[in-house]
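Got a structure for you, questions after.
The complex is shown incomplete by one protein chain, all other protein chains being positioned as in the whole.
All chains are identified by letter, namely A, B and C, in their written order; residue positions are counted from 1 within each chain.
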Amino acid sequence: MIDKRAASSDEAVADIFDGATVMVGGFGEAGSPIELIHALIDQGATDLTVVNNNTGSGEVGLAALIRAGRVSKMICSYPRTANSTVFPELYRSGRTALELVPQGTLAERIRAGGAGIPAFYTPTSVGTPLEEGKERRTFAHRDFVLEYGLSGDFALIKCRVADHHGNLLYNKTARNFSPIMAMAAAITIVQSGEVVAPGEIDPECVVTPGIFVDRIVTVSNPVQESQLVAQGASYP
Amino acid sequence: MIDKRAASSDEAVADIFDGATVMVGGFGEAGSPIELIHALIDQGATDLTVVNNNTGSGEVGLAALIRAGRVSKMICSYPRTANSTVFPELYRSGRTALELVPQGTLAERIRAGGAGIPAFYTPTSVGTPLEEGKERRTFAHRDFVLEYGLSGDFALIKCRVADHHGNLLYNKTARNFSPIMAMAAAITIVQSGEVVAPGEIDPECVVTPGIFVDRIVTVSNPVQESQLVAQGASYP
Amino acid sequence: MTDTTPAIGLTRDEMARRVALDIPDGSYVNLGIGIPERVAAYLPEGREVIYHTENGLLGMGPSPELDEGDPELINAGKRRVTALEGASFFHHADSFAMIRGGHIDLCVLGALQVSQHGDLANWSTGESDAIPAVGGAMDLVAGVRTIYVVTQHCTRAGEPKLVEICTYPLTGPAVVDRIYSDLAVVDVTSDGFQLVELAQGVDFAYVAQRTGAELLPIRGGSLRGDA
Partner (left out) sequence: MTDTTPAIGLTRDEMARRVALDIPDGSYVNLGIGIPERVAAYLPEGREVIYHTENGLLGMGPSPELDEGDPELINAGKRRVTALEGASFFHHADSFAMIRGGHIDLCVLGALQVSQHGDLANWSTGESDAIPAVGGAMDLVAGVRTIYVVTQHCTRAGEPKLVEICTYPLTGPAVVDRIYSDLAVVDVTSDGFQLVELAQGVDFAYVAQRTGAELLPIRGGSLRGDA
C-alpha cells in the first residue's frame, strides 16, 4: 500500500542537510508551513538557501529560522513586509545574502524547475536594474531576458487535505507557491490539516497530484503566524 | 452582469476568419468539440492552421474540416491514428502541410503562448531528426533545444460544466489540451454540456478560470465521434 | 488610512473614484497596494469588473468585517479579502501566466516617478541601505495591457513625480498609459505628457508648474482648463 504519511514533523524533516536548498510555501502567513519550519529549527540544519516570496514576520516560522542564523541565502521577491525585522538586520550585517527575483519570474522559474525546463525567456525586468547580468534577446521586435529554472532539495508546504498517495487540496489563497514548489523539489514534505484515504478526494479536483509529494504529516490545528506575532511569541 | 453565453454554435464561430490559427481541444475523440467544428465547417472559413494532437477520424469533426479543404496546415504530434484516412491523403498530395511537434513540446509551446513566454529550452528532440532547424544549447552539461511559444487566434474546446463567467470543469481525460489552448488563444470558444450560474462551481475546483474564456455554447448531448465513425457518418 | 481634505486638488478617495470612472465594464483588473486598492469601492453602479490578485484569486471581493474572514484568504497586500460568486483560486505560476500572457485588461498602480515616455519607477528609491523588494510590480507592468498610475502629483517635499527621466530605479520602461493625480489626469503619449483633465479649482499653469517635464494642454481645451 502506498502510504506517504510520516510519523511526525521531526521525522519528516530529519534528512534535511546543511547547505540544502529548501523551498518554503506560503505568501505571507497564508500557506506558511509553520510547524514544519519549527521542526527544521529543532533539527539544526544550517547554511540553507531558502526560497519563499517573503522572509517571514515576527520571530516565529520562517523569521525564526532566519533569526537562528540557519539561512545563508534568501531567494524571494519581497523581503520587506509588516513585522519583518529579522531579515533586514541580518541582510544589512551581511550575514544573509539575498537574490531578489520579480514575483512572476520567481513563480515561473520554480515551475520550470519542476517541469524540466532549464531556461526560458520573459519580458519581466527588461530595462530595469534587475536585468543586470541577464542575457537579453529579441523575439518579434520585443526584448526579453533569459531566466533559469529553479529546483530545490526539499520543499516544505502546507495544505488543507491530503490522501495517502499525496494528492493535495489547498485552502483559498494559501495555495500560492506550494503546488509549483512540490513539483520543483526532490523531496516534498507536506503538513496537512487532514489526511484521508485514497478515493476520498475527487480526482477532477486534485490540485497537486501525489507524484509530487513524498511525505505527509498531519497538523490538525496549525498555529496562525499573525496571532503568534501579535502575542509577541518567538521560537524556540 | 458578465455573461459569456452565445446564442448558438453558429454565432460563436461567426468571426473566425480565413487564414486564422485555430486551436482545437481534444486527444482523439476525448474532448473534441465536434459541434463547434461542424459549425466552423458550415461557416466557411478556409486556409486555416489547426493545432490539435491528432487529425481526427472518419469523416466527421476535425477530419471533416480537413476533408473539406479548409486546413492548409496542421500542427500536431500524431497525425496517424485508427480511422484517420483523410489527412494522410491530403498530406501526400501536398494540399495540407504538417508541422510535427513532440506531444510534450506541443503542450509546453501552447502553455508558453498563453503565459507570455516567447521561447524556452527543452531536452525533447535533441539528437533526433526533429531537432533539425532548432537552436541547440547546453545547460549544466546537458543539451537542449529552443522552442517557441504557440498562440492561436481562436480556440475551440469542449467541457462538462461552465458558468456564465467562463469558469470551466472538464470530464476526465477529455481535459487534455483544452485548458492550455484556452490560455493561448485570443478568442476562446467553449461548448459545454451544462452551463450554470456563477457561484455554482467550487472556486477551489475551477480548472480553467473564466479570464481565459470568451464565448460559451450549451451542447447538452454532444455526439460521440467514435459512434459516428462506426456508423460511417460524414459531415456535412 | 485617514483622508484629510487637501488645500487644493483631490483627496485620495476622490482620486480612487476618478480612476474607477474609467474602468470598463466586464474587464479583468488588478489593483496595486495603497490608493489603487480603494478604486474598487467606487466602481460606478451598473458595471461589473472581475478583480485579480496575483497571489491566486480571480473574483476578489471587498474586505470582510474587522476580525472576520480567513487569514488564508488575502490579497497581494496581505490584507484579508473575500471571494465573490464565480471566483477561482489558482497557484502562483498560473496567476502570473494571466499577467504575463496579457490576459489582465487593466492594472492600477502607485508610483514614485513616471517619465514622459511612460517609464515607471515604483519599487525602490535606490537607497543603498534599503532592503530591495520588488514583488509583482515588474511582472504587472510587463504583462498587463493597460497600466494606470494613481499618485500624488508631487512628493511631500514638493518634488514633481511626473518627470523627464526617472531618477529612481525603473519598474519598467514605456509602460504607463495614464496618470491620475490629485491635480489632473494626464495621458502618456508619443509626444509626452498630455493633459486630459484638471481637478476642480486647479488650472493648467498650476499643474504644469508641478510637472517635471513638458505638459501638453488639453486638446481643443482652454489653457486655463476650467472650461
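As a convention for this text, contacts are C-beta pairs under 8 Å (C-beta built on N, C-alpha and C of every residue); 3 or more make two chains touch, one makes a residue touch a chain.
Quick caveat: nothing in here was measured; it's all calculated off a predicted structure.
Undergrad: May I ask you to name the displayed chains that the omitted chain touches in the full complex?
TA: Its contacts among the visible chains are A, B.
Undergrad: Given the contact definition stated above, which residue among B:Thr21, B:Thr49 or B:Thr124 touches the chain not shown here?
TA: Touches the omitted chain: B:Thr124.
Undergrad: Could you tell me which of A:Phe120, A:Phe212 or A:Tyr235 touches the chain that is not displayed?
TA: Touches the omitted chain: A:Phe212.
Undergrad: With the missing chain put back, one of B:Leu98, B:Leu146, B:Val196 or B:Ala233 would touch it. Which one?
TA: Answer from the full complex: B:Leu98 touches the omitted chain.
Undergrad: Take the complete complex as the reference. Which residues in chain A touch the chain that isn't displayed?
TA: Residues touching the hidden chain, for chain A, are 1-2, 111, 113-117, 163-165, 167, 183, 197-199, 201, 203-204, 206, 209-212.
Undergrad: Pick out the residues on chain B that sit against the missing chain.
TA: Chain B touches the missing chain through residues 27-31, 53, 77-82, 87-88, 91-92, 98, 100-108, 110-111, 122-130, 170-180, 207, 224-226.
We adopt the following convention: only the chains that are shown with their structure count from here on.
Undergrad: Going by the stated contact rule, which chains contact chain A and chain B alike?
TA: C
Undergrad: Return the chain pair with more inter-chain C-beta contacts, choosing between A-C and B-C.
TA: Result of the comparison of A-C and B-C: A-C.
Undergrad: How many Å are there between the centre of chain B and the centre of chain C, using C-alpha atoms for each centre?
TA: Each chain's C-alpha centroid was found; their separation is 37 Å.
Undergrad: Distance from the CA centroid of chain A to that of chain C, rounded to the nearest Å?
TA: Taking the mean C-alpha position of each chain, the two centres sit 30 Å apart.
Undergrad: Can you tell me which residues of chain C touch two or more of the remaining chains?
TA: 83, 89-90, 93, 96, 99-100, 142-143 - these are the residues of chain C that touch more than one other chain.
Undergrad: Indicate the residues of chain A shared as contacts by at least two other chains.
TA: Each of 108, 122-123, 170, 172, 207 in chain A touches at least two other chains.
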